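Quick one: this structure, given as structure tokens, is what I'll be asking you about.
Note that one protein chain of the assembly has been removed; the remaining protein chains are unaltered in position.
Chain IDs A and B follow the sequence of writing; residue 1 opens each chain.
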Amino acid sequence: MTVVSTTAPTVGRSVQEPVRRSARDRYDRREVLTAVGLLIPALVILGTFVIYPIVSGGFLSLTSWNGFGTAQQFVGLDNYARILADDEFWNSLLVTVVYAVGVGVLSVASGLAIALLLDAPLRGLAVYRGIYFLPVVTSSVAAAIVWRYMLDPSGVVNRLLSGVGLPTVDWLNQRWTALAALTLLTVWKNLGFNAILYLTALQALPVSLTEAAQLDGAGLVQRTRWMTIPLLRPMTFFVVVQALITAFQSFDLVYVLTGGGPTGGTEVLGMLMYRYAFKLGQFGYGAAIAFATLALMLGVTLVQWKAAGSGESDLA
Amino acid sequence: MSTTTTSHVRRVRGGTAARHILLISGSATVIVPFVWMFLTSVKKRSEVFTRVWPTEWHWENYVHAWQAAPFERYYLNSIVMTVGIVAGHLVLDSLAAYAFARLRFPAKNPIFLLLLATMMVPQFVTIIPAFSLVVQLHWTDTYWALVVPRLADVFGIVLLRQYFSTIPREIEEAARLDGCGRVRTLVQVVIPLSSASLATLAIFAMLFAWNDFLWPLLVTNGDEMRTVQIGLAAFQGRYATSWNYLMAGTLTSALPTIVMFLIFQRALIRGVAGTGVKG
Partner (left out) sequence: MLRKTALTSTIAVGLLALAACAPGSTASTSATTSAAPSATTSASAPVTVTVWHYWDGTNADTFQAMADEYSKSHPGVTVEAVNIPSSDLITKIQTSAKTDTLPSMAIMDLVSVPQVAQTGKLVDLKPLIDSATMSDIYPALLDFGKDGDKQYAVPVSTNNLGYMYNKDLYKQAGLDPEQPPKTWEELQTQARQIKDRTGLPGVELFTQAGDSGEGLTWNFQVSLWQAGGEFLNADNTKAAFNTAAGKKALQFWVDLLNEGLAPRTQWGAFEKGTAGGAQEGTWMVGIWAADPPFDFGTATVPYPSDGQPATNMGGERAVVFTSDEATQKASADFLTWFLAPEQVTSWSEKTGMLPVRRAVGDSDAYKQWVSSTQPRLQPFVDQLATAKSRPNTPLYPQVSLAFAKQIEKALAGQVSVDDALKAAETDVNTALSAAK
């Protein structure tokens, strides 16, 4: 696709800009001052109400605080050691990882698909967008209730399956089908989010590129596969990170759909953490699980960052 | 010539028809739970789980749900909180995102990663220390507590940073050559070009603020400052949930978000002058 490389400068770094600067004038002082000025408002808020509490919470994870009393006994890394030995945690981790992978892959696929379908001068576009946005404004509780209803052994889904001759499934009472159902529900619920994110990114793509490719004879599928999707990599990174966060912190949907069952089959980390912190009187342990999970997510994100591009738009 | 035009047109129309078919079938699945919510909202209690279609249509459920708590006040509080949070996000996140997207300064990437990391920390970890702070500041039961701690967020910064960095540098350089300073470039050039991503951020920020439950619950103690979500949670009682009222209330509270979405989403339409890129 020679078209791409010769018209590259329209996106990304300008060709004229030198790539390296000498160590002497590494940072332009005015630039740094401007940056500080721009960052201060957000950083003050985030620093005070997010970062400081996180540090505080981190400290709590090193104690045996029960969440009620004032006694806070420092126990060092005991909580973390306990995590490693906790079967429940490992089951939960497995469940959550499978869940996250499922949600991540399907979120990208479905969000992108819907965005691509909507990225055209169609009649009734606004109506479609409104409709696909509905799950986002449907309360999690209501969504989970309805899905539970539909997935009942005698519910709509099974009736449809047997209607077309397929075997029925006891969705919510078996471990892995319950997790599958939860995954689908989560993706469905966030469909509008992901589609909008991709739509925003699609809107930013230079039309000239794809038009040129079209004139060259590239079909819609080809253009999408070889140009649009790679160009959307930064947004894909973002969607995947969001999906990860959703999966690792999911609570409402799981609680109502399955309560974490059957026999721990959908007991995601989000439920575990919250339960230890607020229901079982082991706040320190709950916090430790949160931080252990954070480390994991960060690791995955870093790998993604290095491998797939972080948000700076780039072209081959 | 004419043959190519006709076949091109036919191909496009075929493509459009296929799009519609796919979109419509998707719409069906997407709309079902919403329909359930609506049907439930007009049923009497006993029929919520035993029948699909209501035997009688109890429209007064909406009135009962509204009167179950001082929802007028709750709506006002939710609106003030949401407007404050959305405005805050749009302004503060834009400023920070621009710095990350275009300026060079020491520790840029580590700071960014740190912020990214904070997105992955679940709310419950931060909630007690953050609440302590709010109490020390004497902000409980005020709009300060509902808005200020959430005036900026990392999601918006990451989203906007990404979008800002796709804007061709030539445009900004042209402005700089014309004598605009960095900030002026941001405000007069970059922001107007970013209406799509700003609209997206506004939608997400609005949704987050409107649906937020736990934080407002903790920092408010009485009806005067409570928000809509707290009001709705009361329908999920200890011993039984009033599903019909809950759904009526939920639908009523979802209306503003749908309206806001429809307003903001117009900015997502691919504009003609959208990117201002020269071929």
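Going forward, contacts are C-beta pairs under 8 Å (C-beta built on N, C-alpha and C of every residue); 3 or more make two chains touch, one makes a residue touch a chain.
Everything quoted here is computed from the prediction, not taken from an experiment.
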Message = Considering all chains of the complex, which shown ones does the missing chain contact?
response = A, B
Remark   = Considering the complete complex, of B:F34, B:Y163 or B:F235, the missing chain is touched by B:F235
Query = Among the options B:V30, B:A96, B:I127 or B:L268, which residue touches the chain absent from this view?
reply = B:I127
Identified contact with the non-displayed chain, of B:V35, B:V52 or B:V183 = B:V183
Touching residues (missing chain, whole complex) on chain B = 44-47, 49-50, 68, 77, 80, 83-84, 87-88, 91, 95, 127-128, 131-132, 135, 138-144, 147-148, 180-181, 183-184, 187-188, 214, 217-218, 221-222, 224-225, 230, 233-240, 242
Remark   = Per the touch rule stated above, chain A touches the missing chain via residues 41, 64, 66-70, 148, 152-153, 172-173, 255, 258-264, 271, 275, 278-282
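Heads up, the rule we're going with is that only the chains that are shown with their structure count from here on.
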Centre-of-Cα separation between chain B and chain A, whole angstrom = 16
Message = Under the stated contact criterion, what part of chain A meets chain B in this complex?
response = 7, 9-11, 13-14, 17, 27-28, 31-32, 34-39, 41-43, 45-46, 48-54, 56-57, 60, 114, 117-120, 122, 125-126, 128-139, 141-143, 145-147, 149-150, 188, 191, 193, 196-197, 199-204, 206-208, 220, 234-235, 238, 241-242, 244-245, 248-249, 270, 273-274, 277-278, 283, 286-287, 290-291, 293-294, 297-298, 301-302, 311-313
Query = For chain B, which residues count as touching chain A in their complex?
reply = 15-16, 19-20, 22-23, 26-27, 29-34, 36-37, 49, 88, 91-93, 95-96, 98-99, 103-106, 113-130, 133, 148-155, 157-159, 161-163, 165-170, 173, 181-183, 186, 196-197, 200, 203-204, 207, 211, 232, 236, 243, 246-247, 250, 254, 257-258, 261-262, 265-266, 268-270, 274-275, 277-279
